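For this depiction, one protein chain was excluded, whereas all remaining protein chains were kept in their positions.
On to chain A.
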Amino acid sequence: MSSRGPMRLGKNYPHPPSQQQQPQQQQQPPSQFYQPTAPYPAANNYAGDFGMPQPQIPPSYGGDFNVPQPPPAPSHNAFFSPQTAFYAPPSQQQIPSNQAMPGMEYLSSNPLFNVGLNVVEQGMKDFTGKTVNMLPNEMKKSISSIKYYFAVDQAYVFKKLCLLLFPFRPRNWSLGYSADEPVPPRVDTNAPDYYIPLMSAITYVLVAGLVLGTQDRFTPEQLGMHASSVMVWNVIEICVLCFTFYIFNVQSKLRTLDLIAYCGYKYVGMIAALSSYLLTHSLFVYRCSLLYVSLSLSYFLVKCLRLQILPDTGGSQPYGSNGNKRRIYLLLLVVILQPFFIWYLTRHLIVD
């Protein structure tokens, strides 16, 4: 399979003719929202050659959807800037199967949030005589870059979960890019996100409590202990991996935030193994499901990270030469750590 680098998928999004009807719902001039055609154009390319690159249309993404604010300054003509990638385009909300996660939007799209910030700033200015920016610029930038990872919808979550549990179908694993920025996960199934790791980590804590309850070992402190140990092991794993990346001096396209996302996908496997043990109470079934989950997660991670850690030489040089060996070892380290953690974090719950 040809492992090319990030594919610059220029997507020809047809500008819908009904642009003029939308401003009646908003107070802003019509701006070009991203209107996907169903099915997604990227879904038709499966593990094949991409032919000639299509011309890229850089439309200017207008203002925010709910918040009456001036349009975000950075990357004005980017197709998806981090601040605006979060909001679902209006046409998608009419399709019930593609609704964005309801809980996530309230915090950031709430106009009162910004109003509250402004009020506090005004109060501080009156009190101290000088303006203190309540959220410094770096925090705003990191908040908006984390918002990118939460731009998911139900179709993406479903596809990703199926992919985590059965990644063996031949498909295209490369990430989509638009105007040099990665496309948000709502559009591209291959993009990492934070929603699935977060929710599956919380679900793992609850399922662990359930398993303990069936064994009459449950106390409420166990929930807190499991939650804190999940966080601690995550922190340790990320620190070890970042340290190894730094020591080996590997410059890759993989950011730390992406690595956190990829390391969080193992909780899905943990939940699958634990639920299979819950249903059958047999050690054999648990071990089989552990094995299968480890295999599928390793396959998934190798396919995902191969394009990001290993350099895209296009097959011109054999593997193992130059600095590739270190990167391969690093990839192997990431991939081997995950099944180890799955086994280690579930074995104390299994009693026979």
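Operating definition for what follows: a contact is a pair of C-beta atoms (placed from the backbone, for glycine too) under 8 Å apart; a residue touches a chain by one contact, two chains touch by 3 or more; residues count from 1.
By definition in this document, contacts and distances are computed from a predicted model.
From the list "Ubiquitin-like-conjugating enzyme ATG10", "NADH-ubiquinone oxidoreductase chain 2", "Immediate early response 3-interacting protein 1" or "Protein YIPF", give the UniProt name belonging to the chain omitted from this structure.
From the listed options "Ubiquitin-like-conjugating enzyme ATG10", "NADH-ubiquinone oxidoreductase chain 2", "Immediate early response 3-interacting protein 1" or "Protein YIPF", the omitted chain resolves to "Immediate early response 3-interacting protein 1".
Which of these touches the unseen chain: A:S228, A:T256 or A:T280?
Of these options, the touching residue for the absent chain is A:S228.
Of the residues listed, A:C162, A:I236, A:L283 or A:L332, which one is in contact with the missing chain?
A:I236
Touching residues of chain A against the unshown chain: what are they?
Those residues of chain A that touch the unshown chain are 225, 228-229, 231-233, 235-236, 246-251, 322-323, 325-326, 345, 348.
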